[in-house]
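Structure incoming, see below.
All protein chains of the complex are present and in place, except for one that has been dropped.
Right after this comes chain A.
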């Protein structure tokens, strides 16, 4: 495998709050093998070893005030017991009485993948513990800066192409890292891109994530919020790759530039026709095999858009930026850029330079956030993975 071209290898070390982040890193990732299981509390014959280990983890944190509540989880502010200045978000997953099959799939996915992904641009899961009423508590990195959707929608915030470059760079590094670990995120959109106190963008909400399927094995196409869903999934492809996330990234890129969603389809069919209008109609010529996909439909034949279209539509990105966007919006997923190719694009090295984190625009502090936790995750609720909102809401924190 090639060496990491851009990725920082230090997971979740934030610059602005070194006290907490560095401590967390030390606590979360520096286990030597062989010492993996060592209960710190004195051996107490009245408690199982597993219980003792769990108690050790639980005692590391103090749960504070409630930040938000939804059907899926309650989020609390918390901190390390021995360092009250360190902030964490403790997400307590509710036992779903309607769901009889044990822990829900989205909770399982979120825990499974966040346990493995340790990267500056992926929300850090510091610990998981159970409280005595058999609830699952996820100790997550505290991200008080809102999300990219808030910034896009906030008319009082002005940002330029250097800012977009910085945000997109952080997003692309996070996605690259997921793919390098064979994980598909499958729900990339602006409100899943959370912002840390130091301005760093973090990929969050892994409730739809899964690892790459083995060749010939099927996956569901009912994933990714519609506006960010690539044509192969709309056409019902059951086998797909990281290219689906790259398409979503392209849509986020376009939305950051336009400040409105580029392709806001009213239905899946409408989404397909909006894609055709914008980029051209998928055909056997530009995408061999596309007509074999289960749900392949087209109504009008729009020729493929060339470079001029992107230059015209996204003048702020500049010719090189438009070029990058175009490579992310290629209809045929086999010809679409990979996350690595996105990172290797020359746009990052052309002027203007990406804005430094400390100079990035922030959300206006007084803005009252809605209760994100009540919001449903994605628009894929009609799929087999009916999920309640998984979003984190740090809005209760002033």
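The rule we apply is simple: a residue touches a chain if its C-beta (ideal position, glycine included) is under 8 Å from a C-beta of that chain, and two chains touch if they have at least 3 such contacts; residues count from 1.
Keep this in mind: contacts and distances are computed from a predicted model.
Among the names given as "Large ribosomal subunit protein mL43", "RNA polymerase II holoenzyme cyclin-like subunit", "Ubiquinone biosynthesis O-methyltransferase, mitochondrial" or "Trafficking protein particle complex subunit", UniProt records the absent chain under the name "RNA polymerase II holoenzyme cyclin-like subunit". Touch with the chain that is not drawn comes from one residue among A:49, A:269 or A:297, which is A:49. Contact with the chain that does not appear here is found for just one residue of A:66, A:153 or A:334, A:334. For the options A:71, A:181 or A:357, the residue in contact with the chain missing from this view is A:181.
Checked against the full complex, the candidates A:75, A:203, A:293 or A:326 give a single residue touching the omitted chain, namely A:293.
Residues touching the missing chain, restricted to chain A, are 1, 3-4, 9, 11, 29, 31, 33-37, 43, 45-51, 53-54, 95, 100-103, 105, 108, 111-113, 115-118, 128-130, 132-134, 136, 180-181, 210-211, 213-219, 232, 237-241, 243, 287-290, 292-293, 332-334 (touch as defined at the top).
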